[in-house]
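Here it is, the structure, as structure tokens.
A single protein chain has been omitted; all remaining protein chains appear in their positions.
Showing chain A:
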Amino acid sequence: MLFKKVQAFVDKAKKANDLLTLTNLTQAITEELGFDCFALLHSPRQSRVPAETLQLTTYPGVWVEMVRDRAYWVDDPVFAACEIAVAGFPWKHIPDMVVLSERQRDVMRVARTEGLLDGFTVPMPKGGTTVGLCSFATRRERRSDHYGAAAAQSVGWFAFEAARRISTHEPIPLPPSAALTPRQLDCIVLYARGKSDAMMGRLLGISPKTCNEHIEIAKRRYGVATRQQLLARVLWNGQLSFADILS
């Protein structure tokens, strides 16, 4: 019975004392439930973990690197869907849940070509915001399966809780969030809204060169090479929220 499998996982996850053991346990139940791999992550705002830290994952390495290097998670439609989901959701429901941007559709296309064809995501809401998620992915299309979904939901909850418990004993060393000035943040918001340096300057009443300098200094403070990486870090650390950019 599916619930018995879930219970057996929960009992073992409660006793796991390190993240490697938990990863192996979660991968085993992931396969038992008919998925190929999983990813469990804490949301930026809560954990203050840098963008490149996927807490636990058995996703294809290529995808993990791409998410890290191209800051894909900023546009990951799964994150967007988590904000409005009341419970776990199959990925095929995402287009009905959120209006996807071209970039978000692109992320989904790339995910498919990298072997994340179908999946199910369990959002972790807390206090009105999403503090993390646990996704289960497959390399092939899945039939919709009510009980499988309920089981994945349950496993996601307890895996996430076990990771939280273990992590409080095993803190990940975090680079501190860099101090940015209000002006630098203004420029990053306008960049995120797609403004050129010239337009940014006009809106802020400063020269385009000064805008570029503000962003360059912010990039140096974060030790990143590109504006995209900077944006990812600033969002991840909670210095700016999506609302700041989208409103």
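The definition used in the following text is that a contact is a pair of C-beta atoms (placed from the backbone, for glycine too) under 8 Å apart; a residue touches a chain by one contact, two chains touch by 3 or more; residues count from 1.
By our rule, contacts and distances are computed from a predicted model.
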| Can you pick, from "Pyrroloquinoline quinone biosynthesis peptide chaperone PqqD", "Acyl-homoserine-lactone synthase", "PspC domain-containing protein" or "ABC transporter permease", the UniProt protein name of the chain not displayed? | "Acyl-homoserine-lactone synthase"
| Per the definition of touch given earlier, which of A:23, A:57, A:121 or A:153 contacts the omitted chain? | A:153
| query | Considering the whole complex, which of A:20, A:62, A:87 or A:198 touches the chain not shown? | reply | A:87
| Where the missing chain touches chain A, by residue | 1-3, 6-7, 10, 86-88, 124-127, 131-132, 147, 150-151, 153-154, 157-158, 160-161, 164-165
